[in-house]
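These notes are about the structure you will find just below.
Some chains omitted; the rest stay in position.
For clarity, chains are labelled A, B and C in written order, and residue numbers in each chain start from 1.
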Amino acid sequence: MKLEVRQLVFRFPNASGNLFSDLSFQLPAEGFHALFGPSGVGKTTLARMLTGEIRGFSGEISLNGNRRVLYTYNLERLPGWSSVRRHLDETAPPARRLQAQELITEFGIDGCVDSRFSRLSMGQQNRANLVRYLLQEFDVLIMDESLANVDEFTREKIILKIKALFPERCFLYISHNVAEVARLCGRILVLRAASKAPQVVCVQGADHAPESPAPQPERLERAMLEIVHAA
Amino acid sequence: MLRRRIFQFFMIYALGIALLFALKYALGLSDYVVPGPAEIGRTASVYAGPYLLAVLNTLAVAILGHLLSIGLATAVAILGRLTAWVGSFIRTAAYNIQAYPIVAVAPIIFILLGDGLGSRLLIAAMICYFPLLLSFIGIFSEPVAEIEHFYESTQRMTWRLQVKIRAFENIHKISTVVVGSATMAMVGTIVAEFIAATAGIGYSIRIALYQSDLAKILVALFLIGVGTSLYLVSLEGLGAALQARFKRS
Amino acid sequence: KEKLEDVGYRLKWLYNVSTVGDLYADAQGYFARNGLKVQVKPGGPERDALKELELGHAHFGVASADQVFRAVAKGAPIVVLAQLFQVNPLNWIYRPDRTPFTSPKDWKGKTIGVTFGGNDETIMRALMARYRIADVEVDLFSVRYDYTPFYEGRVAFWPLYLNAQAVIIGNKLAQAGERFDFVSPDRLGVKFVANSVVTTRQMVANHPDTVKRFLSALLQGWRDALDPRNEDQAVRVLAQMDRETPEAVVRRQLTVTRELMLPAAGVAFGEIDVDAWKQTAEIMAAQQLIPAGLPVESVLVTGLGPPP
């Protein structure tokens, strides 16, 4: 049941050139994958196409039964009328209250979730928002720079936790950190300017998992080089 | 706060009176056009008492009408958010009815509701709710993407939640309008009393006009100003308190 | 003690001297004595007793002749029971020193205040017709409740009620040391009927007894209220309802009201002046306010009131 995109062509109205010309790729139905590429290349746009938010493109996107595709980005906010914790409790299915607490602790925001969202630091906001989404039902979760303002150490902890908790889900992680994606992601879709063909190059990442031996440096090296060259 | 407002009101009132007197003596208008200080004083000493009661009476109705109109505005604004046709129909209705001068509609209202508090309240509310409605429509119909995205994409969004989010994001604007519209409630009630000629200060003003007694009117305006200021201050206090409660922790 | 019959009575205007008899009859228990519990409701600019009679909000009411004719012309089942004002209180105040007045001819070239659409316009036009004054010869000014134009002298003749505002405005001018006088349409031969007591045909047909008892109590009340011997009592009764008018003014108003209401000797109080009603109808018909040939007598119910 993989997610598949075929010959996507798109240009923004009143934009000079195509943003996507003949863009195609596949994504396995499971695993933690990355969408990588230079700023302005079209990652967010592509993501919003997968959720059906942006239309008016030619080519086809087949979710193959991945009914619930969620998209989250780093600028989202929680309402201000009650504490972050209460919002998380209210939006989590009862069955997952425990998991909620687990995520809060593991993500290192236990100390601040009792205050309102606006009081949180940027990275804390990123994490609080992400927890919210992880507690929902979804087949695919697209994380658009969802951890952009979190420090690398915490970030890795979080990603490993996600991989441990939701092995059967599909994640598409948009990040600008080469080392991070090379180390932690399975497939890395490198999105490139419309001028280049193919517009998406798929690099195999080290896909480091918790409780597994650290990937060999040279393997990482290779992945990183491939990514950098592709981009 | 209170002290300041009242003081400022006194200044404004004094300014107005001064202007009138300046005019009076400049154009040499006789006492029956613009009454002299002495006469105003006399009138005040006689009517301050009864007028104060009348103003309190009016204020009570105004507060009721204000609540009513807040409810009305919220309701209409929320309905106005409905799917294209119904929503715009309701907005059209609200707008068009608003364009009718109450004086023209009043006889019809009296036919339907008879006299008494009912029509008085309705007229007051009708005059006061529209400014609220306009702001509310503007606020409730403008999405707050960064907050609403989550609820939309998880099918959690209900109209109540949406309204709550948008209201909360615009709490400052809303409280400004709600507080400010208190004055509309006041004027609405007075006009209602004026045309329904029941009780309250509006009724007294009507008679004063009938007796062409500007002194009485000036006394009435003074008391109305005081009453309104008090109401405004208490509302502002309330609003500040509420907003504070939410800013906390 | 048998319970009283509830009756609604809608006045033409706010409680003031022109309603003193109505209030007196109520306050002094005249209605009660006739087995009636009357709710005397104040009128007002947006109020129309005639409509309320039809809607059943009231059983009796006070309206002026022009209102009655307008309603009847449109099929309203209204009848007149009594005529309170024998002389229409509507006058025009003016300053003889600035604009002397001996006959309507003196109006030529002057500015005259009228309430367009109001009965003072009708009366003014009647006067102008009677004295052959063309519209172009006078300057009609639209008046509102604010007297400034008259005070400032921009309008020479200003309409008001002789028994109500006239006293107040007069005082003001007197205080300012200005002489003033009034133009009385009645003296100029225009009889245009004012406040009268009305009810519906059904009422007369179905409850003649109630109508009788109401009318006798009411007229009794009016007679006694206007009796100089009861003046203190009348003033007190009115003060209950109208706190806004100083007593001194009320006493002056009462005097004037007597002159306008008390009929000639030998005529019962409230007597309907049929000729005046006919003239009123003619005036209105002439101005196309109502169709000509309205059956005036059929609107007037005479002989219900008590004897002189």
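Methods note: contacts are C-beta pairs under 8 Å (C-beta built on N, C-alpha and C of every residue); 3 or more make two chains touch, one makes a residue touch a chain.
Keep in mind that this is a model prediction, so the values were computed, not measured.
Look past the single copies shown: the full structure has A x2, B x2, C x1.
Assume only the chains that are shown with their structure count from here on.
Distance between chain centres (mean CA atoms), subunit A to subunit C: 85 Å. Contact residues of subunit B toward subunit C in the complex are 29-33, 50, 103, 106-107, 110-111, 114-115, 195-197, 204, 206-213, 216. The part of subunit B that touches subunit A in the complex is made up of residues 146-147, 149-150, 153-154, 156, 164-165, 168-169, 246, 249. Residues 14, 41-42, 44-48, 51, 55, 57, 145-148, 151-152, 165, 168-169, 172-173, 175-176, 243-245 of subunit C are the ones that touch subunit B when the two sit in their complex.
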